[in-house]
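Starting off with a structure, shown below.
Excluded from the complex is one protein chain; the other protein chains are retained at their positions.
So, chain A:
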């Protein structure tokens, strides 16, 4: 299909070609608000850049669903078809379960108020190290990252309100950082309000809410780096599930192959940097808050 586009594009370059028939809308190019194709993975001819040979076509779905979606493996190849990341390939087939990282997503027609949901089941997800939980509330069901002690039948609350007193949150609830007491263990943190959780999602990880400073909150990530975000950013309370994930023993090379990891090269990299003590100062605190700049007097 890419070859067809290529031929058409080459044909268009011929100066002898007269005015062409308008192309029928057989190749749909919808603008997806959700997963968007990489800007270079497009169908037009572009100069000397190689044309795309593999489109991530399985990422087409815009509507949320609880049913698992079939995935296509890339083998570490990017849109040009060449290996971009080494050591990926093979492994058991996986189906992707669409996880909702934005806990405060309201149903259609529901008011922006605190709501509860019930945990239906907690299960293994082949696409990540943490377990996932199916929760149901109102008229919809969705998958979320499960916390450490989540059991089927639990009730979890999601609230956007920040009160004057800190909420005594139980594990699994989602609150803005401004509503949580200092020192709580949190996970599924977002950097900007409403963006969706992008931090602290791996198995057994947790961040610590260090302090709250006029409208912002400072969180220590599992790598000990500190991060400053607005206090309206929502995070889940508790540690991520599957706590013993780092204690597991692979046992044999075959298990790594089942996970989709191809063997490393056997050459010794003298300057690999893996050996020896690593003593580095902590990187500075990362701030995702745009503080108003003081304008210089001209």
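We take it that contacts are C-beta pairs under 8 Å (C-beta built on N, C-alpha and C of every residue); 3 or more make two chains touch, one makes a residue touch a chain; residues count from 1.
Here is the rule we go by: contacts and distances are computed from a predicted model.
Enquirer: Choose one: "Large ribosomal subunit protein mL37", "VNG2A protein", "Pescadillo homolog" or "Ubiquinone biosynthesis protein". The correct choice is the protein name in UniProt for the chain not shown.
Expert: The correct option from "Large ribosomal subunit protein mL37", "VNG2A protein", "Pescadillo homolog" or "Ubiquinone biosynthesis protein" is "Large ribosomal subunit protein mL37", the UniProt name of the unshown chain.
Enquirer: Touching the hidden chain in the complete assembly: which of A:63, A:93, A:164 or A:270 does that?
Expert: Selected residue, touching the omitted chain: A:270.
Enquirer: Of the listed residues A:59, A:118, A:192 or A:261, which contacts the missing chain in the full complex?
Expert: A:118
Enquirer: If the hidden chain were put back, which of A:136, A:166, A:221 or A:243 would touch it?
Expert: Considering the complete complex, A:136 is the one touching the chain left out.
Enquirer: Go through chain A and note every residue touching the omitted chain.
Expert: These residues of chain A touch the chain that is not shown: 9, 12-15, 17, 19-20, 22-25, 44-45, 47, 115-118, 120, 136-141, 155, 266-271.
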